[in-house]
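Got a structure here, written out as structure tokens. Questions coming.
Right after this comes chain A.
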Amino acid sequence: MQELIVRAKELLASGQVARVLGWKKGEHSYDPEVAFFNDAESLQDFVYDGFCGANLSKYMIEASKLEGKTLVFLKPCDSYSFVQLMKEHRVDREKAYIIGVGCWGKLDVRKLGAEGILDVEIAGDVLKVSSLYGDSEVAYKDAMLERCHVCKGKEHKVFDETLLESADTVDLDRFAEVERIEAMSPEEKFAYFQSELSKCIRCNACRNVCPACSCRKCVFDSTAFNSEQKANTTSFEEKMFHIIRAFHVAGRCTDCGECSRVCPQGIPLHLFNRKFIKDINRLYGEYQAGADLEEKAPLTSFQTDDAEPGADRR
Partner candidate 1 sequence: MRRIGVFVCHCGSNIAATVDVKKVVEMALLEQGVVHAEDYPYMCSEAGQSRIAEAIREKQLEGIVVCSCSPRMHEATFRKCAERNGLNPYLVEIANIREHCSWIHKDMQEATEKAVILMRAAVAKVHLNAPLLAGESAVTKRALVIGGGIAGIQTALDIADAGYHVDIVEKEPSIGGRMSQLDKTFPTLDCSACILTPKMVEAASHENITIHTWSEVEKVSGFVGNFTVDIRKKARYVNMDKCTGCGICQEKCPSKKPLNEFNRGLNNRSAIYTPFAQAIPNVPVIDASACIKLNTGKCGICEKFCQAGAIDYKQQDEIITEQYGAIVVATGFDTIKLDKYGEYAYNESKDVITSLELERIMNAAGPTKGHLERLSDGKAPKEIVFIQCVGSRCSDDRGKPYCSKICCMYTAKHAMLIRDKYPDTNVTVFYIDVRTPGKNFDEFYRRAVEDYGVNYVKGQVGKVAPQPDGSLLVHGVDLLENKQILKKADMVVLATAIEPNPDVRKIATMLTASIDTNNFLTEAHPKLRPVESPTAGVFLSGVCQGPKDIPETVAQAGAAAVKVIGLLAKDKLKTNPCTAKADELRCNGCSQCANVCPYGAISYETKQVNDHGIREERRIAVVNSALCQGCGACTVTCPSGAMDLQGFSNRQIIAEVDAICR
Partner candidate 2 sequence: MNKVDEIKQISGVNPLKCMKCGKCSASCPSFNEMDIKPHQFVTYVVNDDVEALANSKSAWKCLSCFACIERCPRNVQPGKLIDAARQILIRQRGQEGLSADEIPALLDEDMPQQLLMSAFRKYRR
């Protein structure tokens, strides 16, 4: 972590960058927040560890409007989001100095299984949790976010330089959960999603954190479709919202997993996006959004012999 601070200070001092976008120490060891650092002094609060899960690429939309370059730290998976945003002209590559930082899996405080957590010490493969109600130890792996278990790779897709080594974290099949649901009967599927979506409070955290949901004005906030809605009065509204949300990012979603990370109700929102990713891979060839700046997106291209809608219905 120190080398990140040192490098950031150098770049600030040389005038190459006007500010630094990174993570700042929180109240506790497990709640760092996203922050802009404008000078060397403020960098003393800079932090980069397993709890820095936030994807900083979306903040670069606003940072691109600022004077001068912004130094941004991107984890490998964040760099996909950044490329996708570049592809959509939402960020300005010229305004970014990108340090690709290594990643060895990010943590989910909810998975520590403790109440009243006061401090978490990351000691290699083990997390030492001290809480109001006693101390415990959790294996790093067991507290990792779902997305890290199915990581799409530790290679940065865009960077000016890289720092810190990554470690492989994949130990689960990315599509296993989608397949499990696909195998259910329509009644079971319906019951499953009904139960999950009934929790939705329409707080829009999933939408607002999503680097692909970068619309200046979301359709669900605008009158464009006569579809603006804030109420969660019936189960339909959540379905409409979540289907369309996933559809709008289909072929653009890099599967960064931020939506599921931030949902206050713990709804596995990535299962919507990943369903589309799985379908796209199966029907139109392997496609990873954000992997390539030039590649045509699956929904803005076609083959003349594409599958017919509903072709694989029984």
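Candidates were picked such that all candidates are chains of the complex that A comes from, given by their letters.
Here are a few things to note about the model shown:
Everything that follows uses one rule, which is that contacts are C-beta pairs under 8 Å (C-beta built on N, C-alpha and C of every residue); 3 or more make two chains touch, one makes a residue touch a chain; residues count from 1.
Owing to the predicted nature of the structure, the values given are computational and were not obtained by experimental measurement.
Evaluated over the candidates 1 or 2, chain A touches in this complex the candidate numbered 1. Remark: chain A residues 65, 87-90, 214-219, 222-227, 248-249, 296-297, 299-301, 304 touch candidate 1 in the complex.
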